[in-house]
Each structure stands twice: as C-alpha cells, then as structure tokens.
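With one protein chain held back, the other chains of the complex are shown just where they sit.
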Amino acid sequence: MVPLHYYLVVSAILFFVGLLGVLTRRHAIIVLIGVEIMLNAANLNFIAFWRFGPNPDLLLGQLFTLFSIAIAGAEAAVGLALVIAVYRFYKTPDLEKMTSLHE
Amino acid sequence: MTPINPDQLIVQLTQWALSFLDSYPLVAVLVAILLSTVPLIAVFPGCFAITTWLERKGLARIQNRIGPNRTGPLGILQPAADGIKMLLKEDIVPKTSDRLAHFLAPVVLMVPAFTILSVLPFNRNMIPAAVDTGVILFFALGSVSTLAVFMAGWSSRNKYSLLGGMRAIAQMVSYELPLVLSGVTVIMMTGSLDTTKIVAQQQLSEWIQSSNAGLQCLGQIIGWNVFTPWGFAGFLIFFVASLAEINRCPFDLPEADSEIVAGHLTEYSGFKYALFFMSEYVSAFAINGLSTTLFLGGWSGPNIRPPWSDDPNALLIPGFVWFFAKMFALMLVMIWIRGTLPRLRVDHLMGFAWKFLLPLAIMNIFVGGFYYYAPRWHGIPVVGWPIGFLVMYLSYECIGRLNRGPKTAQRVYHYAS
Amino acid sequence: MSTETIAPREYQIYSGDDLRTNVLEISMGPQHPSTHGVFRMDVSLDGETVVKLKPVFGYLHRNHEKIAETTSYLGSMPYTDRLDYFCSMTNNWAYALAVEKMAGLAVPERAEYIRVIMAELTRLQNHASLVGFLTNDLGASGTPLLYAIREREHILDLFEWASGARMMCNYMRFGGVRNDLPSGWLAQCKKVVDDFPAFMDEFETLLTGNEIILSRCQNVGVLPRDLAINASITGPCLRASGVDYDLRKVDKYGIYDRFDFKVPLGSVGDCYDRFMIRLLEMRESVKILKQALATIPEGPVNDSKARNFRPKPAEAYGRIEGPKGELGFYLVSDGTPKPHRYHVRPPSFINLTVLEDMCLGQKIADAVIVLGSIDIVLGEVDR
Amino acid sequence: MIITFSILSAIAVISALLAVRLRNLVHATLTLMAFFVALAGLFILLMAEFLAAVQILVYVGAVGILILFAIMLTQQVTGNVKEHIEAHGALWGLAGATAVLLTLLLPAILKTALPLQPVVETIDPSVRALGLNLMAPYTIALQVIALLLTAALLGAVVIAISPEKSEEEKKS
Partner (left out) sequence: MLGIGILKGMVVTAKNFFGSFVNKRLLPTIQYPEAGNSVTLFSRNIPFLVYDNDEDPLGTMRCVACKICEKECPPQCIYIVMEKDANGKPAKRPKVFDIDISVCMGCQICVEVCPFESIKMDSTFELSTPDRFEGLLLKREHLLKSNTYFHKIHPDEAQEVDDRLAAKQKKPAPTPSTPAA
C-alpha cells in the first residue's frame, strides 16, 4: 500500500504549481485555473488522510471533499462570470491593467 | 461438474480458464481484466457494423427503396466495404488546424464511449466492472464526450465546425440534466447506484423461484420499471434526452448537413472520421444499454428454468440475449425516428430541454416518491399506479401547453371568392 | 425578436462597449447541400441570427435569350424545357402562348385540353417535389422527398409516353401540340390522377400535424402582404401572403374558365403558409384534371406550319400561371424567321429578390428553409 | 500499486504545470482536464470511487466546459495570447511559492510521524454509508450547499449577462 507521505508530497507539489500559476501569470483565466489546481490539491489531502485515518467508516474526509467540490464548482462559475463582466469593461483580460476601482 | 447451466456458461468458462493461473496471481489479474474487456472491444464494434447495415436498409425500406444489396447477399458486407473505404481514404488535416487537438479529438471521444460500457450488466454475474457507483460513473464519463466534440469543432479552425462545436456543447450540456434526473428516479426507487442491484430489483424473485413456468416468465417481466408511472415517464424522458446526448435525429444539430455542412466533423476524413462515426454508434449502444438496465429490466426477459437443473436462478436462454435484443430494439426505434422526424432549431432545442423535459423529470421524482409511500393492497400499488399516471399525464399536458404559446395553432385556409 | 424591429435594409452590428461579438461571415456557397442548385448566399451572422444576407447567382447563366435571337422560333422551343427543368410542359406552353398571341394562331379544342392536362400534371409533380425538398432542408433525411419522387415517377412516365422524353418534353407547338396522345394514355392518366389523393393524405398526415415542423415553419420568413405586392412576387408565395391573384382566374387563358376550381389563400405569409398553400393547390389541380379528363373531345391536334414560320412584325407578351409563379415570354418579331427580341419573365428570379427581407433577424437554420419555401430553380433564375 | 500511483501523480503534476505555463489558453484548459482525470484516478486508488465519479462529472463535465466558454467569450477564438504572459513580479512570485513549498509544506510532511500503512486495511466503498451520513448528521450542510449553488448560479448569470442585451430584450 502506498505510504501516506507520497500522497502528501504530491499534493504539496500540486499546491505549489497552483500557487505558481496564480502568482506568475497575468491572464485572469489562468489565475482561476491556478486556484482550481490548489483546491484539488487540498481535496487530495483530505482523501489521503481519510484513507489512512483511524476510523474511515465515519467518511469525514469524503464528505468534506464532496462539499469542497461543490463550493469549487460554484466559485468557478461566479469567478468566470466576473472575468467576463470585467473583460467587457476593460477590453483585456490582463490583470495588470485592472487598476481603477471606480466605474 | 455442476450441471451445465446455459445462462452461466460463459461465466463458468472464464472461471475454469482462470483456475489454471492460480499460481501466479499477477498474471491472473491481468487475464481477468483482459477476459472482461476484450469481449467488449470485439462485440460492440460488431454491433456498430450491424447497426450501420440495419440503418441503411431500414431507412431505405422506409423510403421505398431497396438499400445496399450489391456488397454480399442483401448487402451484408456493406459495413466491411465502408470500413475499408474509410481506412483507405486520405486523412486530410487542414494546415491552419491545431494539430494536437485535431488528432486527440476522436481519441477523447472513443475513450468514454467504450469505458461506459463496462458498467452495464450483460448477465447475472457478467458485468465487466462491478462498481458500486455504476450509474454515476456512467453519467460522469458520458459528459466527457462533450469536451471531445468541442475539441473537434474548435481545432479544425473553420466557421462551420466552430458553429457545430458550439451548438453541440450547448445541446449536450442542457440535455444531461433531464438524462440524469430521469435516472435519479430509478436510483431513488431502487435505493442503490449499483446496476446489478437495479436489475435484481426489477425481478420478482419469489415468482421466479416458483415451480410453474408461466409464473417464472411473468416474474421476469412484471417487475420492469417501465410498467410503473414514474418508470414509463422516466423512460420516455431518458430516451428523448439520450437522443440529444448522442446527436441523433430530431436533435442532430451539430452535423446539420443542410445548414452547417457537417458541423464539427467537416474537417475530418479517413480513419479519424471512422473513429467519430464508430464512437457515436457505440455511445448510442451504451446509452440504450443503460436505459434497458434502468427501465426495461436489463437482462431479464421471458425465460424459464432449464428442466435438468435444480438451481433456482438458472435460466434457459442466457440473459445477454435479452439484453442485446432490447438494445437493438431501441436502436431500431432510433432508426425509425431518424427516418421520420425533421430537425429542431437551436432555440427550440434549448427551450425543449430546459422548459419541458426538466420540469417533467422533476415532476417524475415527486410522482416516484408518492408511488413509494402510496398505500398498497397487499403488494399491488392500487392507489399509486393510477394516480401516478394521471399526475404525469396532467403535468405533461400543462407543461406542453405552457410552452406551446399561441403561434403553433392549426391554421384554417379560406379560398378566394 | 420579430422582424418588425429590424428595418429591412438597416441592420445593427453589436458594437460599442457591449460584448463585441465579431460578425461571422459565412458564404453558403454554390456547393452547399441545401441551396437548390448553384446558388450562393453571403450570410453575415451575429451568433446564430442572420444580420445580412446577399444572394449571389448567375452560375448557371447560359445566355438563353441571346441564343434565341439567332435560332428560329421552333428552334428555341426545346431550350424553354431547360428554363425551369422541373416543369418543361408549362414553359413550352408559355412560349407557345406568346407566339400564338403574336401571330394570332388558333388552337384546336383537343390541343387546349391536352395543354391543360399537361400543365396541371406538371403542377402536381412540382409541388409534391418542392414540399419534399422543403422537408429535406428541415432535416427529415429525405423520407417525404422520396415519397414525392415515387409519385412524380408515375407522372414522368406519362410525359415520356406522350412526348418521348421525361423532363425535356418539347411537346407544345405554335397552334397546338406536336403529336396526339397515344391510345391508352388517357386511361393510364385517369388511374394516376385517381391514386394521387391517397398519396396526398399520406403526405399531409406525415407533415402538417408534425409539431417539429409547426414550430420550425410557423412565423418564419414572414412576407408581409404589401411587400409581396410591391416586389411583384407571384405564384404560391403571393397567395400565401393572402393576395388573391391567380392568372388562371385573372387572365382566363387557355380554357381554364370551363373548369371550376378554387384558389387557396394563406393568412400570415410565413413558411408554413407557403408550404400548406402548395398542398392545397395540389388538391385543386387534381379536381381540374378530373374534369378535363372527363370532357376531352376528339379532333385534330395541331396545324403543322412550324417549319418556315415567318410571323408579321409584331410584339406580344404571353404569360401563364406556372407552378412557381407568373411565367411570361415577351417576343418582338421583325418578319424574319428569327425573333428580334426574346425575353423571359422568370417567376423564381423575382421571388428571390425578397429573400433578404424575409431572413433578417431569423436564425441561420431558418434562412435555409425560407430559401426552400420560395421554390427556386436555378435554370430559370439565371436563364 | 506503486506503479499506478507514480504514473497518475506524474501525469497530474505535469499536466498541472502545463495548464499553468502554456501560452495557448485552450491548450491550457485541455491539460487542466487531463489533470482532473489524473486526480480522479488517484481518488480511485484511495478507494473513494464516488468521489472520483463526482470529480469527473463536476470538473471535467462542467467546470472545464465553463472555462472554455469563458475563453471563447473573452477574446478571439484561437485562444493564443499575444501579449507578454508573465506578470511583472513573476520572479518574486516564483521565489515566494518555492519558499512556501520548502519552508512550510515539505518539512511539515517529512518531520511528523505519519502512519505508513492505513489503519483499516479493507474498506467496502459503499455509497450507502455516504448517503446516510449526508442525510443524518450533515443534513443542514447539504441544504446550505444546495442554497449556495443556486445563489452562485443566479449570481453568475446576472453578472455575465450584458447590460445592453437585457434592456434591448425588455424593449422588443
């Protein structure tokens, strides 16, 4: 059986990649993709701990991941709607140029 | 040697074959996997070939012509001829197309088309992947094909295929909801996502155990979900929504040849087109398989116990015969629909899904719930059955009337004086 | 979004700070499965709705009118078959009518009856195959079309029996028809006409009640009454918009005044009306055929002065109610055996001018059906 | 077991990296989908079948297509981004991310004593238990999630719809 460390290392690397995407890229949608990757890395952690945890029949890890997937779906929908609305105003998806807060 | 029971012949053969490999477990696992997947890969393309022939002959006969009869007797070798033609055709890839996505699209469409077959129960214990969450896995992998259609449409970089791709996504996404919801009623009533349990629930076991043959036959059939109100309505919604999922006749917007040439398939030729063509038919079979499992009692059909065996569950005619018969019957109905109905326009298509099928499917869930708790007169749903049908018919009528609007009235034509 | 909000010529393209979707230019080109023959539509789409539509044709122009000026009057009769290759009999009749009007020839009684029978048979097979093509554009994979073609075969066999050719009949002559009907032809024609209503009932149950056709054809490509009159639309498209104008009743050419038949009129003028008007006109044609077949007299059929036909200098415009509309021939003769000026008034060419006005604001799928419902044949449009 | 694990995690990491680094947006989304499928594979390895199915259904079926639609609506269709893709402080970002990885995450994992073998060897991955749990102790959570999803649905539509179009629809 694969020890727990391996799963945690993999999800850490995935989290790092997601963070990388968020911090280094300037395109709005890529930032959203980065956030999605980070969320999934967290899910992987939950499931890994649930599987190796003391009483898996309580299914806590699975429930938590289920809720987190639902929230991630909702977040993606609203995030993309925001991106489209902002793009319509600024004409470019480039986050660097979105500096002015007022209308 | 236990008595040869025709129903389980193949299962006993595989177990016998596997018994030789007990000494090296790894190879045994590999062989077990192969023994369950290779028949799928062999049988379903065969069904695809038969269906292309059936479709061309059936459509021809509907249109008062003969259909292919030059290749082999009655045109039986027509699928082989098509296959060879597809293989020999030059595979043209447009220069400006996105090479990688253009190449991957048929592959991404093939993968879900075949993997969803593994969830269908072909016989009593002949299910390629006995997964506990069978139905959800089916719907999940089914939704991956939407992505493949987009990739095909987007990557060939031509106006028609882009329009086709966009239409396909909008259609498949909006028809997934009625599909899943009508499946949900069945899951709710059987209480489990596992396809084998769903089929088992549709068989009245005490009748099958009984001695007289008539009861055994009836036992297999009476229990089907399609005879209950929520089952019948669910089956119709499921069938119509599955027509849209695989882009078949009244909903074949994406490859609407009269408007946007061949939709997302315009830039494909040769073997890639054959792959698209095959995966469309294989996913048609898969969705028909699921609708038989959910509503038409999977592999149970009029069947009696073989006289020489005492095992109560043994059956004379193997289960998968009935399973494939029902799948082909549904396929024939699809061909029949393709011969008759014209195509829907995009906004009607959307309106039909969101404003008609979805409310009907939700209504179906309520009717299912009511049916479950309706009082039964020692076992027979005397109250639930008629009221269920009445409620479903009323909701069908009023949702239909709500959507129709004033315009599609029958018109009366007067003549000049 | 009904068509009134978009004025025919002016169309907005979403611009300004709104979500600027670039307008998609599509040319549904000469090789397109749904344009009837070589005909191109330059459609600019905003999403799915048609914003601009420019019909482009002329791919099948064969210089018919100039050639007619260098061939004898009889010589251009076979060329009229190639105008609207679906209804060669009515084309011949229109040309013969114009020449007779110009030269003042009399037509024997039996020839008049034969002309009416042939014209009504052509109308039957033209309307049947048009409705078939329309459902083909709707996507019904050809089933109604093949039922229509199965019936059309019976009528084409009758044409072949009488004139020698199925589609290129070249059967009418100035002052009558080329040869009399062979024996047994009238009996077979009676049988075909008697079988036709059975086919029409089958056709109508298959199509008119169908909810999908109702929802796709109704209120699509609406042709308002006054626009139809101003754009001189003729034929079933005009009557579908509710204008009572049928040359068989207006001109009373040939012997149409002897038969009683009614002219169906539409109310809204959309695709569904044009589609239904043709089905009802088929029923009227069957009525005319029954009466004509019952009362056809015996007698001579033509006075063959066809060969060196030298009419006096005159000009004439003869027109008939073809299946597609008013088909007219304008002839100017200068005493020589060749016409000085020969012009054809093609109904489908003129009906095509309103295609853009009907398609603005509709979806791309509707533009195809509106084109199908106008019933154009490119041989006649390009001449 | 170890082989499948290493293959799946390799695919996951590579496709995540590609999803973030690729210039062409549509390619980025497609690799993102590959990442989601690889993750679903990992879930199956951890005996969480229902989660794997839900992951594919939600992410590959819906969120992926949503991102593709967003790309289609925000810029020209081919999807490749012309202007410079790196943000200004890209290097600082990289340094920050690696700092987080090396100082916080990895030492935390390697130092703490974690069980090498799962406590309970075999689990029967039945969905029934999950359903009962959702209904019994977590019913309120379920209702809240349902409410949240509908709110998100409506919110997304309201934000995304273009102001002109809504007036124009009211007018005609």
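In this document, chain identifiers A, B, C and D correspond to the written order of the chains, with residue numbering beginning at 1 in each.
Convention: a residue touches a chain if its C-beta (ideal position, glycine included) is under 8 Å from a C-beta of that chain, and two chains touch if they have at least 3 such contacts.
Since the structure is predicted, the reported quantities are computational estimates derived from the model, not experimental observations.
J.: Which chains here would be touched by the one that got left out?
T.: The chain that is not shown is in contact with B, C.
J.: Given that one chain is not shown, which residue among C:Gly75, C:Gly299 or C:Pro313 touches it?
T.: If we include the chain that is not displayed, C:Gly75 is the one touching it.
J.: In the whole complex, not just what's shown, which of B:Lys89, B:Lys197 or B:Arg404 touches the removed chain?
T.: Only one listed residue reaches the unshown chain, and that is B:Arg404.
J.: Of the residues listed, B:Phe370, B:Tyr396 or B:Tyr413, which one is in contact with the missing chain?
T.: Candidates B:Phe370, B:Tyr396 or B:Tyr413; residue touching the omitted chain: B:Tyr396.
J.: If the hidden chain were put back, which of C:Ile212, C:Leu327 or C:Met358 would touch it?
T.: Here the residue in touch with the unshown chain is C:Ile212.
J.: Give me the chain B residues in contact with the hidden chain, please.
T.: On the chain B side, contact with the omitted chain comes from 58, 61-66, 336-337, 339-341, 396-397, 400, 404.
J.: When the complex is taken as a whole, what residues of chain C touch the one chain not shown?
T.: 71-72, 74-79, 143, 147, 150, 153, 157, 160-162, 164-166, 168, 170, 178, 182, 202, 205-212, 214, 304, 306-307
Everything that follows uses one rule, which is that only the chains that are shown with their structure count from here on.
J.: At what distance in angstrom does the C-alpha mean of chain C lie from that of chain A?
T.: The mean C-alpha positions of chain A and chain C differ by 64 Å.
J.: List the centre-to-centre spacing of chain B and chain C in whole Å, with centres computed as mean CA coordinates.
T.: Centre-to-centre distance between chain B and chain C: 45 Å.
J.: How many angstrom lie between the CA centroids of chain A and chain D, rounded to a whole number?
T.: Their C-alpha centroids are separated by 5 Å.
J.: Going through chain D residue by residue, note those that touch at least 2 other chains and give them in order.
T.: Residues 50, 54, 62, 69, 73, 162 of chain D touch two or more partner chains.
J.: Which chain A residues touch at least two other chains?
T.: Counting only residues that touch two or more other chains, chain A contributes 84, 88.
J.: What part of chain A is in contact with chain D in the complex they form?
T.: Those in contact with chain D are residues 1-10, 12-21, 23-30, 32-34, 36-37, 40, 43-44, 47-48, 50-59, 61-63, 65-67, 69-78, 80-85, 87-88, 93-96.
J.: In their shared complex, at which residues does chain D touch chain A?
T.: Residues of chain D touching chain A: 1-2, 5, 9, 12-13, 16-17, 19-20, 25, 28-29, 32, 35-36, 39, 42-43, 45-48, 50-51, 54-55, 58-59, 62-63, 66-67, 69-71, 73-75, 81, 83-90, 92-94, 96-98, 100-101, 105-106, 109-110, 114-120, 123, 129-130, 133-134, 138, 141, 145, 148-149, 151-153, 155-157, 159-160, 162.
J.: Provide the residue numbers of chain B that touch chain D in the complex, in ascending order.
T.: 98, 100-101, 104, 131-133, 136-137, 139-141, 143-144, 146-147, 150-151, 154, 157, 162, 166, 169, 173, 176, 191-193
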